[in-house]
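Up next is chain A:
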Amino acid sequence: MTPDEIASHLTEATGAIERSEVAHGEVSVWVPNDKWVEVATHLRDCGRCHFDFPTFLTAVDMEDQGFEIVLHMYSVRRQHHVNVKTQVARDAARLPTLSGVWNGMNWCERETWELFGVDFIGHPNLVKLLLPVEFEGFPLRKDFLLMTREAKEWPGMKEPAEVEH
Partner candidate 1 sequence: MIFYHFFSNPWVVFALKLAAVFIFFLTAPLVLGYVEHKGLAHMQSRLGPMEAGKFHGWAQLIADGVKFIQKEDIIPDAADRHIFALAPMVVIIPVSLVFLVIPFGPASVSCHAPAGAGGCGFWGENFDVGIFFVLAISAISVIGMLMAGWSSANKFSLIGAIRGAAQLIAYELPLVLAASAVAMQAGTLSLVGIAAAQDSYWFVFPQIAGFIIFVIASLAELSRPPFDMPIADSEIIFGHMTEYTGIRFGLFLLSEYAGIVSLSAIAVVLYLGGWHGFLVPWIPGPIWTLAKIGALSFLVIWLRATYPRLREDQLQKMAWKYLIPIALVNILLTMIFKVAF
Partner candidate 2 sequence: MSVTELPTAGMLPGGPGEGVQVVIAGDEFPTQEMTLSIGPQHPSTHGVLRVVLTLDGERIDTATPVIGYMHRAFDKLSEVRDYRQIIALSNRHDWLSAFGNELGVALATERLMGLEVPERAQWIRMLMAEWNRVLNHLMFLGSFGLELGAMTPMFYAFREREDIQTLMEMATGARMHFTYCRVGGLKEDLPKGFLLYSEVLVKRIRHRLLDYAGLLLGNEIFKKRTVGIGVLPGEVAKSYGVTGPILHASGVAEDSRKTEPYLKYSEVEFEVPVGEHGDSFDRFNVLYHRIEESLKIIEQVHDKLPPGPVMPGKMPKYLKPPEGWTYVRTENSLGETGYYLVSRGETTPWRLKMRTPSFHNVSMIPYLLKGVLLPDLIAVLGSVFFVVGDVDR
């Protein structure tokens, strides 16, 4: 299925797609928070789009708009991709878990929780995965500065982000 077909099929089948976008040959669909598990289950069980392979789940910090949770799915049988995205608010960052839908989501959600602070409701084991247990804070948030820059003034070349061009 082409990206547009995937978008239209999902809009019809689930009725939960807010909007969709196709860029660089890939399709993204945006889903409201409460329909997250429903859409995911449809993706897994649908015989037509047949998304059986979870590629990854992560979050992108959109600053004022909160976090955008991205779930990338792939279908081994049909060989097509989809990005399923949803928006969560910054101060109320929670989402139902997908670890019951695909096993691979278990660790992905743990990682997203510890790096961004997005709570996954119903996750069986939401403990730190990559970071040490004593670590405080959510490092991948934009307001969490890279520690080396915090601890000591960098005497060398300016960061690429700081150079004007």
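Worth pointing out:
Quick note on the criterion: contacts are C-beta pairs under 8 Å (C-beta built on N, C-alpha and C of every residue); 3 or more make two chains touch, one makes a residue touch a chain; residues count from 1.
Regarding selection, all candidates are chains of the complex that A comes from, given by their letters.
Just so it is clear, the structure is predicted and the values come from calculations on it, not from any experiment.
Here chain A touches just one chain among 1 or 2 in this complex, the one numbered 2. Interface of chain A with candidate 2 (complex): residues 23-24, 26, 28, 52-56, 58, 60-61, 70, 72, 76, 79, 81, 83, 102-104, 106-108, 115, 128-132, 139-140, 146, 159-161, 163, 165.
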